[in-house]
Every structure is written in structure tokens, then in C-alpha cells.
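Just one protein chain is left out here, and the rest sit where they should.
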């Protein structure tokens, strides 16, 4: 990292709102006083690595190139490795080697270099076994933001040996597109895999306002609903379901003016099948 | 806007805490790296334009003159217009033309100039239909904060043709003052319309510690309670209700050490009648 006037540090955790994230920020600012820290979220579901990975994947492309640190870390203090990776875009991503950083890294140009965090001059002297956010990840992010060389993180490791995590893909079978619910956002919108092109491949000659048949869940427990293919919420009536291409270019299912997750009883991992009504 | 060393951007949305606000901040900081972004709230009730308008009205007078961007936008992607307005105080307010900005603008010296956002050099090239916070409002706020001319937002429009929104007024009838609950704050205090002067006009010779009779709701469903007219929470006993002039100069109803909204079953829009006990 070249030093910037105001280096940006993106910051995501499952720490909640009661002080742990602020402690990490205090550590970062002690090392990099001019950092511009952007809280991506600290309300990631506890231990929900995939939710955290999804949120980084949606958010980081829109943050300036910088140092980004993420901590959703059920394995804190065990053998799982603390890592930093350099992306094709020029970011440094810092966090646990549990897959959390992988989808975002891939979207930022891929991993061009990975290092094991081992520089004891960059981490806190007496590290706890339960708060590596404070003791390891925050100070490393601070040093990188302050202009420290990526080489100084620790020894290079093989990027292909990092713990992988892939967001679930869409599946097209015959005239149907299926996807797990990848993420439920704060509006209750169900974020799915695949984009408009995938849907058009499954459902030929698709036009806005076309009616679709949804099947939620699998087998005997599946529930049915109908939705319209639409550009945006206001294109259907209040209370109607719509399927749309979301702001990340993926399919998503919403209730106009309402909460689709509550209405459909869907959560992360629920299977959604989509075909013509 | 003249460029400042650290231009302030106030930011309010109903996006919740899972990353959408951070995406907008990333866009703003990419354009205006020195901006000092102040999160007013991202926990506004979903689609609750009036709640958002109330919070902007309470908060913006206390923020430095700056660029302030607000997004509570059920009509995103439809024909509702994206706008920026200049206030008498010198702020630029950016958001949807759905009334959200109006009470605050009025309190900041009124609208001296309004413009339709149309400058495609200031908005993101490929705008989504569902996330104008990221694609339109954030980048326009960033450009204004970075010193861009207000004229460059887009064509001037007639301020009187903007969608209006007025916070509900207090009503004085005979010896009673009535108001809708305008907002329920995080303590459960019921923020009402009208100030101490209005109450004194209705209830002559009002003194602190006087007992008041409250009627909540209308007609056959109305519930009764008593409260004291007081300066502050500690002026009455724990668990007693008090009516006071809040920090915005409006009437408010609280339970000392408790939650008046829960106790009284009141929400935004509940009618509250106040007279002498």
C-alpha cells in the first residue's frame, strides 16, 4: 500500500453494537490516525461466515481501493490462520482464513498475493485467545493503512491453499431456474443467485410484467406463490411479489412495500424455483 | 458549495445496518475523499417517509452547513424525481422528491433553489432501478461536497412544485390541546406537535407539577391517563408520566425511567388529547 492522505479502511464484523468494533477502531486509529474507517456492517449474523462473505462481495467493489478488514471468526484462537491477501484491484483484505474474504477478493480482481500474519511487531504484544479483531487483524490493517509494506505482513502462502467459500450458483433445469436464498437483506428481500441473463435462458422471451410461478422449499413442504418480473418495486402494486435484477446484478425477490422473507417464511438457504405461471 | 477542508455530509436512510449505507459512503468517499460523513440514522422505519422527514427536521439544524443526503424512497426507479435543493442556510439537500427533505429544508431557511438531478457526469454510468442511493444520490452528494457547483446538478425546477410534506400541527379546541404522535423515539417518548406556548394558550395559568388528563386514541377506544407538566424526567417519580417541552421545542410525553409508548400502547399517528385533570 502506498500511503494515502486519508487511507480508507472498510470494516465488517459480527461484533454487534456494544463496543467491540470501537475497540478495533481505536487500535487502527492509534496506528493510522488519518484513516477514514467505513463501517460496512457489524450486525452480520453471529458466526455467519457466508453472510459476511456475501456482504463484503456486495460492498467492497464500491469502496475506494484500500485496506479492508473483516472478522466473522468462530475459530478465533484455534489453528485457523490469520491472513492478508492482495487483490488485483490493489486492496489489502485482512481477516481469518475461513472463506470470509474469498468471494470479495475474487470480485476485486482475484488474489495476487496471500500472506500469513506473523509479524509480531505489527500485532499486539499480549494477544488474547478470543479477540483477534483487536489483537491481530485491526493492528495489521492499521499498519497497512499507515503505509506498511504488504511483504511485512508475514510469509507468502499459496493462495490456492486458502479455505474456499463460494456463494451458491443458480441452476437452470429445463424451463426452470432455481437458487438458494443467498441472503435476506434488511428489507426482507430475498437475494438469489444468477442474473437476468440466466433467467432469460431458462424462461425464453421473458418480458417485464410477465407472471412467474415460485416454489419455495423442496418436495412435499414446498409452498407456491406468484410474482411478476419487474424492474423495480413501484412497477407492481403494493403487496405484490416481484422478481427483479438487484443492484449487484443478481436476481432478487421482494414484496412491494412489504417484507418478502416474512411473507414467504423464507430464510438463507431456502430453495426457490422460478418458472412461468 | 465552496470546497471545505473537511466537508460534512449528513446521511439518513431506511437501509438498516447491513451494508447498503456503507456502499453509498464508499461512493461518496471515492469522489470526496476528505468528507466527514455523519450518519444521522439508517434505522428509519422502512418506507417511513414521515419518520425520516421528522428526524432530518430535528437533526439538520445541529449539523454544520453541508451537503446532506437522505434516502427513504419507496418510489425508487419510478417516475418520482431525484432532486437537490439549496437552503437559506447554505446547505445542499439531496434525495427523492417525495416530501422527505421538505420539513428540514423549511427549518434551514427555506428552499432558495431546487434542481432536478440530471447531470449524467455526476451519476453512475449504469444506474440500477432499485438503488438510487448508490447510483444517483450518493455520487451527487459527493460531487457537491467536493466543490462541484450547485448549478451543475441539473435544470432548475420550481420549488413550489416539489412534493410537499408537513409534520402534523397541534390543535387547540376550547380547553384542550390535541396532537397526533408525530414520532416515537428510541426511549419510547411520544413526540407531539405544538410547543409550551400552545399548551399554555389552551390551559391557562399552567404551572410545573400541574396534573393533566390525557386521552389517547379517539371515540369509544380512547384510553385515559394522567401526567404532570414538568421540565424533565427527574422532576416526577419513576414510573410517572410527564408532559414536557422537548429539545426541539415541541411537546412530548414520557414515562420517567420507562417507555411511554409501550405503557400507553401508542404509535405514530395515535391521537393525544391534553387537558387539566
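Residue numbering begins at 1 within each chain, and the chains themselves are lettered A and B in the order written.
Please note the rule applied: contacts are C-beta pairs under 8 Å (C-beta built on N, C-alpha and C of every residue); 3 or more make two chains touch, one makes a residue touch a chain.
Being a predicted model, the structure only gives us computed values, none of them experimental.
Of the candidate positions A:25, A:143 or A:228, contact with the unshown chain belongs to A:25. Within the entire complex, the positions of subunit A that touch the omitted partner chain are 15-20, 22-27, 29-30, 33-34, 46-47, 74-78, 80, 128-131, 134-135.
Those residues of subunit B that touch the chain absent from the view are 4-6, 8, 10, 12, 36, 38-44, 55, 58-59, 62-64, 185-187, 231-235, 244-247, 257, 259.
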